[in-house]
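Every protein chain except one is present and positioned as in the full complex.
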Amino acid sequence: MPRDEIEPSVISAGRRAGRVAVGGKIASANRLRDGVVVYLDAAGGWTPDVDKARVETSPEGEQELKAALDAGMRANLVLDTAVIDIRAPESNGSSRGNAPARLREQIRAVGPTVRPDLARRQPL
Amino acid sequence: MYIYDKFDQTVVRERVAAFRDQVARRLAGELDEDHFRPLRLMNGLYLQLHAYMLRVAIPYGTLSSAQLRRLAYIARRYDRGYGHFTTRQNIQYNWIKLEQAPDILSDLADVQMHGIQTSGNCIRNVTADHFSGVAGDEIDDPRVTSEIIRQWSTFHPEFSFLPRKFKVAVTGAAQDRAAIKYHDIGIQIVRGPNDEMGYAIYAGGGMGRTPVVAPLIRAFLPQAELLSYLEAILRVYNRYGRRDNIFKARIKILVRDIGAAEFTRQVEEEWRQIRETGVNLPAAEEARIRRFFAPPPYDSVTEPVAALTQARAANPGFARWVETNVHTHKVPGYAIVTISLKPPGGIPGDATAEQMEAIADLADRYSFAEIRVSHVQNLVLPNVKQADLFAIWQALGKIGFADANSGMIGDIIACPGLDYCALANARSIPISQAISERFADPTRSAEIGPLQIKISGCINACGHHHAGHIGILGVDRAGEELYQLTLGGAADQTAEIGQLIGPGFTAPDAVDAIERIVDTYLKLRQPGEEFLAAYRRIGVAPFKEAAYARG
Partner (left out) sequence: MPVVNVATGETPAAHADSWVRLAEGEAPAANAQVIVPFARFKTEHEQLFAKAGAVGVEIGGADQVEELVPWLSRLGLIVLQFGVFKDGRLFTSARLLRERFHFKGDLRAAGDFLPDQAIFMLRSGVSSLEVGEKFSLDTLARVINAYSLRYQRALDAQPVIVDQRLRGNGS
């Protein structure tokens, strides 16, 4: 991979979570059969596209996400489940979509930062 | 190299069938994840950030060209066209589907390969000197010992549910190229008082949160008694290793807590009771295994080899590569080649299917069809004629693996880090790329000389940063990736754990700090003095001061 195709910002300091406003929660998991990273969508299904994830902003909504994750595990559809933070829209640097707050979750949503050729989508 | 007989092959085939059954039960919901996880781990299948990751065992880092071609096929057919060679001489694939894993294991079994015990709380792949069998300083080929241990440890009924993972490494020479003192058991082949063959046994070494250099447990163990002694160590560990806290469950904690002397006493007491119970390998079987490691049919070649001398004189780039990447072979006219998988700006240890196939072709043509994987994440052609070195170098240039950086500052060990690994706190590959680019100039690299940089993306230390001359540990502080530097680590027989020099740096600052450290070394070194020796002579102070001096 030619070095000049990797942006310098790839090794700049990750954003401090403390300065990131959290805009809601989404449910993330890996699909059992193929290990693909998926998110609970509005229809109750599992999508690899983080932008299609169902966003909840209330404690009750977060409980519903957890319940859906548990149900997905019991149904042997997903594993390694977690409810994760996404940024508030004004903080995510992009006018569309759901940007996970933590770098780890950003990488899970997009792909390895060192292999943009394998990215599932544009960097968040 | 070792070739399976019908028994070895049956073991692997039966394992594939059993795993296929386990996967089917998991997908049908008969097995829940808590109970399935240890079963899939014992076949090397992890769940990582992006997908399942399969770790394929490469026993003591030895591969045939046919096996390497199969690894390329797996990468192409089931993954994204590449694999990653690891610090335990294995290969990892990052994009595996659970439902395809049984087929992958079956395809591997076709070439006598598997993922058995590359994960889980069991005895892992035995690693060994990547120059085994061809190094001039070797007392005995550690691969014979390693193969004996491999068979004994495979599906061991008593030791498949240990408190934690268990790693063994073997060196056949006093020069330790296998980092044995950082393993749960480290084995050094030595000669006894009557010149008989045997082993020095170290136990309780490790990396991770609490790095430890293993103490010597027994100075001389007769060769024939190896398996009973290992059983005794494993049994003491299995009984008394902690099971209440996974961060305190390795054997190094047990040895530290009860002391090496008491640990040795318990092992020797257990050993006394079992050494005559038939655990040891019969001499006939040892001889049978040893025959597979007989030397290949070398030609008789006199040195110096004119073709090599002339090529070096005519081509400075080639000459530089010979200086760094070609090592003395015990047979005149031959050489050992390190294939650097560390192109500047590249991902350490990664190879595409095409690159693997090209290397398999080179092995067929020039190295008796054999390749080695080193724990430094490079590949080795162990049996190359000096007359063929120039052609090999040119061929490696075509696939991007001809960098003259073996053992040099650009030969960085880096774990996959947060780009791939679910355990990581920070990325390790981008900082590795930045460092290798900063020091890419071959003249500068040669001027700096041997310098081992090792990077881990979390405290589990899979990048062996504790043993780096310069070690780098990635941490997460309030959502920011920071990099702590350690200095003065060593992985060989002079094993030492690196010293943390201070607070962490951002990635760009860490690269600058490393450059200042290197410049300090260049300024203070004595003629011909390598980095580690200079550091040991001078001490940490000037390096620390330089690291934290800002422009």
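Every chain is named by a letter (A and B) in the order it is written, and numbering of its residues begins at 1.
In the analysis below, contacts are C-beta pairs under 8 Å (C-beta built on N, C-alpha and C of every residue); 3 or more make two chains touch, one makes a residue touch a chain.
These figures come from a predicted structure and were not determined experimentally.
**Q** Using the whole complex, pick out the displayed chains that touch the missing one.
**A** Every shown chain touched by the left-out chain: B.
**Q** If the hidden chain were put back, which of B:N194, B:N245 or B:T277 would touch it?
**A** B:T277
**Q** Identify the residue among B:I58, B:I91, B:V134 or B:L162 that touches the chain left out of the display.
**A** From the options B:I58, B:I91, B:V134 or B:L162, the contact with the absent chain belongs to B:L162.
**Q** Taking the entire complex into account, which one of B:L39, B:M197, B:V331 or B:L522 touches the absent chain?
**A** Answering carefully, the residue with contact to the hidden chain is B:L39.
**Q** Of B:R143, B:R177 or B:R235, which sits in contact with the chain we cannot see?
**A** In the complete complex, the chain left out is touched by residue B:R235.
**Q** Could you tell which one of B:E285, B:E323 or B:E545 touches the chain left off the display?
**A** Touches the omitted chain: B:E285.
**Q** Touching residues of chain B against the unshown chain: what are they?
**A** Chain B touches the missing chain through residues 5-8, 10-11, 14-15, 17-18, 21-22, 25, 30-31, 35, 38-39, 121, 151-152, 154-163, 235, 238-239, 243, 273, 277-279, 281-282, 284-285, 288.
Just so it is clear, only the chains that are shown with their structure count from here on.
**Q** Centroid from C-alpha atoms only, then distance chain A to chain B, rounded to Å. What do you get?
**A** 33
**Q** Write out the stretch or stretches of chain A touching chain B in their complex.
**A** Listed in rising order, the residues of chain A that touch chain B are 1-3, 6, 10-18, 20, 30, 32-37, 73, 75-76, 79-80, 101-104, 107-108, 111-115, 118.
**Q** Per the contact definition, I'd like the list of chain B residues that touch chain A in the complex.
**A** Answer in residue numbers: 26-29, 33, 47-52, 80, 95-99, 344-347, 418-420, 422, 424, 427, 429-431, 433-434, 437, 476, 478-482, 506-508.
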